[in-house]
Structures are given as C-alpha cells and as structure tokens.
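Every protein chain but one is kept in place in this view of the complex.
Then we have chain A:
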C-alpha cells in the first residue's frame, strides 16, 4: 500500500478503488455524534491533536451548527435538497463534514469507500477550503480529504471527501457517467451559475433518476433559491442565517459624470468624516484599480497630518498571490497615540464580491460596474466588457460592509438608476459564453438531444449553432452531428477544441513536442491572467495593455517597488526582445519555454530575464499532463530537426490546423479584417512581429477601445487552401479582399497540379 503520501496523478485517472485501509471501517459509526467523544480520529485511527479541539470549539459557533440536526434529518428524507446561506454561515466547510458523519459510505468491498464531492467554482477555493477542512478533521491533505482541479489531483484511494472545481466533476462524469464513486454530491456556490455548474444541474437531474442512492445538496446564496427549488422539482429548501450586520445604503442625488473620480472623492470623504473602519471600493479592472490607488494616495497625502494614515491595497486576479495577501494586513496604526486612527482601503475587482472575504470592512463604495464576459455568436467574439452590474451583485457588494459590524454602502448612482438600469440577476455564464467546449463535453457524455437538454436557462439557439459549426469544421462532429473518433479524442483534453485539434494533428506535421509546449504556454498564460474555470469572477482583472508578454508581466509588476515603472518596463522589454521570434508570439512563447528548460529551470535565470518562474513551472506541469493524454491515445511525440528549414514552418502549419477559424487578413487599407466575419481588428501592441504579415492566426480577440487580436503568428495564404479547404470554401464565403486573394491561390494550386500532371 503505497498511498501514504500525497499523490499527484493525472486528472483523468480514476481514483484507485483498492487499498483503502480496512481498519478504518471498524471505527466507522463508532465515533458518531460530534466525533469528539472517543478522542480517536475515526478517519486515520490516530488520537486527535490539541489543535483539533481548539478548532472544534470555534467550529461549533458557526451559524450552520445550530441547524445540524435539522439538516441531517432533511438529508435523510430527501434525495435532493437546497441549502441557502450567506458567506460566513460556515456551510462550505461544515456541511460536507456533517454529511460525512451521517452518511454510510461503506461499500460491499471492505477496502473501498464511496466519496462525498463538494464542487467549487474556483480552483483557489477548492484548494484552500480542502486544506482548511483537512485541518479541521485532523487529517493530512490529499489523504482522507483531498482536492482536484484542472491539471492537479491531490487525492488518493483513501479520500472520502473531495473538493473539486465544478469543471472537474463534469470531466469525471465523462469517464464515470453515473458518478458511481460518489454517495453525496454537494454543489456549492450554485448562485454563481458558472457554465460547469449549470451543465452539472442538467446532468445530475438525469443521474439522480438512475441512482436512487445518490444524494444532491445544492448550496447557494439567497437570491435565486426559489428558482432552484422549482428547477429541482420542489426539493426542500433550508435556510441558514448568515452573520450579517445591518448595512445602511446611500444613493447619489444625481448620476455621476465620472464614476472613478466619484469613487475617489467618496473614499476621501469617508476617511475625513466617518468613524474607524476599512473601505472596500469596487472597480472594473487592473489598470483602473492601479490608477485609483495612486490617486487615492495622492489625494489623502495632500491632506497632511490631521487625517489618519491609510494603506491602499489593490486586488485583482492577475496580482501575484503575495501581493494579494496584503488585503489581509491590519490597517496602519495612528501616527501618534492620540492621532486619528489609520484605515485600510482595498480597491478591488468583483473578486471581493464573493470569492474573497476581507474582515474589517465597514464601508463599501459601489460604482455599479463590472467587467463581464460576453459572447456574441453572431460575430463569434468572446470578450470582457465593462457593463452595469445586477441588483443581486449590488446587494452582494453592500453585504460586504456588514461582516464585522453595522456598515455603510455608498452606491454611486441614484436610487432610480438602481431600480431602472440594473437587471435583477447577472446573466448566468451559460448565456454569455462560447459553448464549443461544452457541446463537445455533452456529446461525449452521450447527450444527443442538445435542444431539449434540461438547461436551467437555455442558451440562445445561435450560440449552440456556432458551437456545432465550430466542432463540425474541426472534424469533431460529422455532418449529422455525431461525435467522430477525432472528436472523442479531442474531448479528452481539458482545453479549447481548437487547441485540442492542433495537438491531435500535430504528429502529422512532425512537431507534436513543440505544439505541446506552445499549448502548455498558451493555457498557462491564460491561467495566470484568469485563475479559474469560471470566467466572470476570476477574469475580472484580466484585461491588460502592458507592452509585455503576460508571462513576464507579473514579475515586472512585483519589481515595481524596486525600480521605477518605466525602468522595469524597459528592462522587461529588452528581456522579451531576447526571446522574440519575428514570425510570431506563439513561437516566442516556445522560445521562452526552451530557454527555461535549457537553463535547467533556474530561478535566478528567470528573475534576471523577467520570466515568471511560477507560471513556467505550472506550464511545465500542464505539458506533462498533456503528454500523458497524448500517449494514452498513441499520438506520436516527435520533432522536426531544429536545423531544418521546416522546423518553424511545420509548427506554424500545425497551429493553423487548429486555429484556421481565427485568421485575419491584412487589407490594402492597412487594416486587418477577420476572415469570414469581416471585423476590423488591430494587432495587439504586445506582439513581437517585425512586420505586418498578410495573414495571421490569433489566439485571442480582445475588445477595448479598439478591437485587438492578441498572440498572433504569421502564416501563409497557401496553407489556408491546403490545410483547411473545407473552411475556405469560396462558394460559401462573403465577398471581400481576402476572397479574391484566396481565389488566386486556388487557381495557382490548380495550375501547379496541372503542370505536374503534364510533366508526367
């Protein structure tokens, strides 16, 4: 039995069903009740530690404990139940433990137990909550309590309680359609309505019909509880009080002309006039937040010594974790004993709305905007846009002021605006997303009637059309809409279908090693800017205009304190130039990866070259996981000779084989137009090309004041005709400059063919 230590396995491995220690089963049930009585830990047979008892005393004061018996009773009598409670009720950490105590997880096979799953919309939450719960249960993380997130599985055969992202549970369903290893599934933070949670809703409704022994607990904040209840056929609803103090809400008399300026003004006013207590300001993105922090520091600095000192802390998802920790620092002490008290001012994206809880906040400033992911299937663009929040969000934001004592929320809009301009709920992610990947997953899960799938909020037909179209062009679905062999392999990669396709076909271009590196770097670049599977909350800080590769940005920012900003940027720019490949950003990423490996992953080297070691390490891990999937399907790992002229050409061709739908053409006017959709786009200033290629593939479409395409690589028009003739079919092509160019290319190819025939 070698499962004693923490095990990192591929996320696609089914957790071993052997080797759960038999001695545990003897203890099971005996310890019952609160689990404290016996003094011996039911899970690992060891006596409880001192910390266990200390934590236990604190746990018992959580609001959710008052309803423990009631909860277990309802759970016993029902297959599905909905539990409603605000953050602070302790539901995320305590409910799974209650379930574990009360539910029989034994199987006929003494060596194995069934599991309890608790899903989280964010990777960070799954990791941190499972750590906390392992501590509370006095077990080692990765053993009895574990977590599983994309590219990292920290669980073992012993695991009985697993926290995992909703996306991971969905992937598990691909290999275990009835989720047979689970006895109870808890969907936490259901009100966030992430894409994966919504799909799980529909899926689990089906699974529950076929698994009478399976139980489902849906946990949510208050607002949509009745809707959940109706959707889950009138399942009982239980309410757990949160720990909220009353929050007084203030509106402005007139609409604000400039919400940023108004927010800063309000901060200053609070600091001058209101009693002690920290401030939380909600803004939309990294740049705006950094700008606001500077201005607040300046304005308050101008007031001199008669006001208390402040500590202004930015918070957004792309900030390195060490910087994020600063939000938990105490406010600064008063300058002298009798002086006015200090204040902490947190300026944050909407991550502070639900995901992160900061104690000590008494004042909230809410301008009413957030960056939201939106997908328009008509122009096939998924982007982050600043738009008004929902009433539910506004409510959530104001609640943040009442965590420790009665608070105040300053809404920088009129009460009339609140009732007229804000929609009641934020649209669930499923209505705002590109569903290509979701459709591939659903197809793999065997759901063929996508039209009548039990979505809680069905997406618009056009969104599904686009998804089907993309998958058909990629060859994952045939013309009848059935999953092809290629599609089945593609669905095994936890990546966008375009990227999966590129990987699967890369051996044909003799460059799968390189494509693996590029894919790993691309997905990690995305991961580092958008920490989670769920777009909306995590990517809120995502947009970024710095003229740097994103992998390098984080380092540049953290060195910000050591060097002046422009100096840091200049140095980082130089470092970037060292790795630049004139043919494109994808190839530059590859260069960075190669250089990192050649320098034996040396942290010092990373530091000197402004390369984010953490991100690269993560990319390397992603790469290893992808290699495993490749070998599972006997996809050859190969490279073209580096000295060959074709080395980079093959890589670029393989990339095109996946991304032929993300191509832009340079018009004679000097603009780029996206192929088929004819959207005017500009190369993102972060690109490292030394010329403006006639054709480029791009990884990402970014909407800001202008439409940018980011991470671009030069490709040749001939390849379009050779590699993706089914997409570049001119009978089905809007007339434009690109079409005329393609016409010539087709003619050229035809002529070549005839010539070679004649020669024979």
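Operating definition for what follows: contacts are C-beta pairs under 8 Å (C-beta built on N, C-alpha and C of every residue); 3 or more make two chains touch, one makes a residue touch a chain; residues count from 1.
By definition in this document, contacts and distances are computed from a predicted model.
Trainee: Which name from "Ras-related protein Rab-2A", "Cytochrome c oxidase subunit 3", "G-patch domain-containing protein" or "Protein archease" does UniProt give the chain that's left off?
Mentor: The record for the missing subunit names the protein "G-patch domain-containing protein".
Trainee: For a quick check of understanding: of A:706, A:740 or A:753, which residue touches the chain that isn't displayed?
Mentor: Within the whole complex, the residue contacting the unshown chain is A:706.
Trainee: Can you say which of A:387, A:484 or A:624 touches the chain missing from this structure?
Mentor: Looking across A:387, A:484 or A:624, the contact with the absent chain belongs to A:387.
Trainee: Would you mind spotting which of A:100, A:154, A:244 or A:664 touches the chain that isn't drawn?
Mentor: A:244
Trainee: Touching the absent chain in the whole complex: find that residue among A:463, A:523 or A:640.
Mentor: Considering the complete complex, A:463 is the one touching the chain left out.
Trainee: By the contact definition given up top, give the residues of chain A that touch the hidden chain.
Mentor: These residues touch the chain not displayed: 86, 222-223, 225-226, 241-242, 244, 246-247, 252, 255-262, 367-369, 372, 374-379, 381-383, 385-388, 391-392, 395, 399, 402, 412-414, 416-417, 420-422, 424-425, 427, 431-432, 448-455, 457-470, 472-473, 477, 479-481, 669, 671, 679-680, 701, 703-707, 732.
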